[in-house]
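First comes the structure, then the notes that go with it.
With one protein chain removed, the remaining protein chains of the complex are shown where they sit.
Going in written order, the chains are labelled A and B, and every chain counts its residues from 1.
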Amino acid sequence: MRLDRTELWLLASGVVLALGVFVLPNWLTFLLTIAFAKGLVVQGVVVQMRAGLVSFGQGLYYCIGGYTVGMGGQWLGVHDAFVLLALSMVAAAVVAMVLGLLLTRYREIFFAMLTLAFSMILYGVLAKSQSLGSTDGFNVHGITALGWTPGSSGKMFVYVLTCGIAAVAAVFLHRLSKSSVGYVCEAIRENEVRVEYLGASPRWTLYSTYVLAAAVSALGGGLTGMATGHVDPEMAYWTTSGEFVFIALLGGIGHVAAPFVAASLFSTVRTYAIQFVPHSWQMILGFVLLGIIIFLPKGLWSLFKRTRKAEARV
Amino acid sequence: MTTLLAILVDGSIYASWLFLVAAGLTVIYGVMRILNMAHGSFYAIGAYSAASLVGWWFTGVGGNPYVSYLLLVGAALVSGLVVGLVVEFALLRRMYGKDEILMVIITYALLLILEDAVKLVWGVDPYFTYQPYSLMGRSTFGGLTFAIYDLGLVGVSLAIGISLWLILNKTHKGKLLRAVIHDREVAVAMGVNVKAMFAVTFAVGATLGALAGALTAPAISVSPGIGVEVIVLAFAVVVVGGMGSIGGAAAGAVLVGLTRAMAVHLAPELELFVIYSVMSLVLAVRPQGLFGRTLVRKI
């Protein structure tokens, strides 16, 4: 497998960031861990946006990832980080395979609404589950890695792990964006009817993309659970998903690194905003979002403007 | 038997409330094709305006308690109209014609802004305005006790639903509005001032949202986050009934309301689960909602 320049660059950044564990202050590595983990969830949103679908429920897989990691330790006695993350991805993929059957029949606001509804179903279930701590959630601890117990350096371990996973995922997603499926997704966004007429199944393409996005997002949830040592139903609440959409739009769909950069920016600004202007933080987000839409129309246009079936007269 | 009665009464009360919350949303979507995420904020603004005004009436003025009902409605009308018109004029007017999904994101941005605006104006401490609620007292029938205020909500909700239906179907302006809903281009060609229609519709929709908030305020503690909670419920109702249809919103409200009441009485841990499950189920079998029209695809 030959790596192109972008891919080398992504891996190198991952290594450099991971090495930062020796020099960066703890608060910063923690901030970056959360940011990159969120970035992974956002990658899932972005992959779907490329295909023209806006998921307002990606928190579903973020939450599934987090809860799988937590429950794996609590109930299955699995503590190995790699096994737990693999389980997260599998759990998310299985759920996505089922929901995807239904969801891929919908586009635009219907897709957005239905994804939102599904994540709210999970929220509703978890918030009422006594054994899972209801709305308080529960704690995640005792993470090990291939037999090694990081103990007090657990946070640092999760940071390095997150950097590694983010870099590998970025390489993979970069490849995806240059692959046939990547282009077919763009083609679907721009003119689904034509894709069908070329002989491909838009639904199958969207389905596989949806499942893949779920698995990637679950990784983000799992890593977040390990980093914060806690999971709660809020992860599936729709405002969490809204945040992912926000970060996705902030970064744009042009480059695989964008979600990570945007998530870091987001987390940094939030840290300070919550400290200094606690009740204006969302307002800032709102204005930034409007700013992106109004002043960067090109980026967003290419995202959302596609040959509408209704307008395209054959 | 008592449980059944309780389910029916609770279900009706909850359904009326859902309809109040969803009516504005569906009116705006029906006419403007905007799925307005900020609708929850209008609800919150209505609730806060009402709570602070009524609170002032009781503690600051000590006026006639029955006037407080007028104040509730007045607060909603003023705050809803003002905020609705400002938002339409300052923001949405510039965005018409954009993709539906982009409009969702734009109104999401608006929601974020308004949520904090509410906190800046009213602070983060909860408001309690129980007086209009307790003033009406309770009544007992069939062995169950109900707050009369809640039952009053059913009446208000019915009245609003019927008025909306009459306006849309029996008045000249309403018929023009339906022309806009049916085919915008034809409506423009007929000389309908779509821009003005949009402004009025949005203001009306926002006011309905504010009214829902104001009427709910006496029954809850008005605190940050109520708008965010409400909007997804309103979505569920509107989606179930068919987006943009008043009758649909009513049907959706009844279905969701009764289902939830059933869950609350029979399996409380499923309360939230059932609401969104109903929504997903309806979408799965009838994507256009119970009363929605199918879109004609023409390529």
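General remarks:
Just so it is clear, a contact is a pair of C-beta atoms (placed from the backbone, for glycine too) under 8 Å apart; a residue touches a chain by one contact, two chains touch by 3 or more.
As a convention for this text, contacts and distances are computed from a predicted model.
A chain of this complex does not appear here, and its UniProt-recorded name among "Glutathione S-transferase family protein", "ABC transporter ATP-binding protein", "Sulfite reductase (NADPH) hemoprotein beta-component" or "Fe-S cluster assembly protein SufD" is "ABC transporter ATP-binding protein".
Annotation: of A:V193, A:V269 or A:I284, A:V193 touches the absent chain (contact as defined above).
Check A:T68, A:T144 or A:T205 against the missing chain and you find that the one touching it is A:T205.
Only one of the listed residues, A:V184, A:A218, A:V256 or A:L290, touches the absent chain: A:V184. Residues of chain A in contact with the chain left out of this view: 175-176, 178-184, 186-187, 190-191, 193-201, 204-205, 208, 212, 302, 306-307, 312-314.
FYI, only the chains that are shown with their structure count from here on.
The touching residues of chain A, counted against chain B in their complex, run 54, 56, 102, 105-106, 108-110, 112-114, 116-118, 120-121, 123-125, 127-130, 193, 238-239, 242, 245-246, 249, 279-283, 285-287, 289-290, 293-294, 300, 304-305, 309-310, 312-314.
Those residues of chain B whose C-beta lies close enough to touch chain A in the complex are 35, 91, 94, 98-102, 104-106, 108-117, 119-120, 124, 228, 232, 235-236, 239, 268-273, 275-277, 279-280, 283-284, 287, 295, 297-299.
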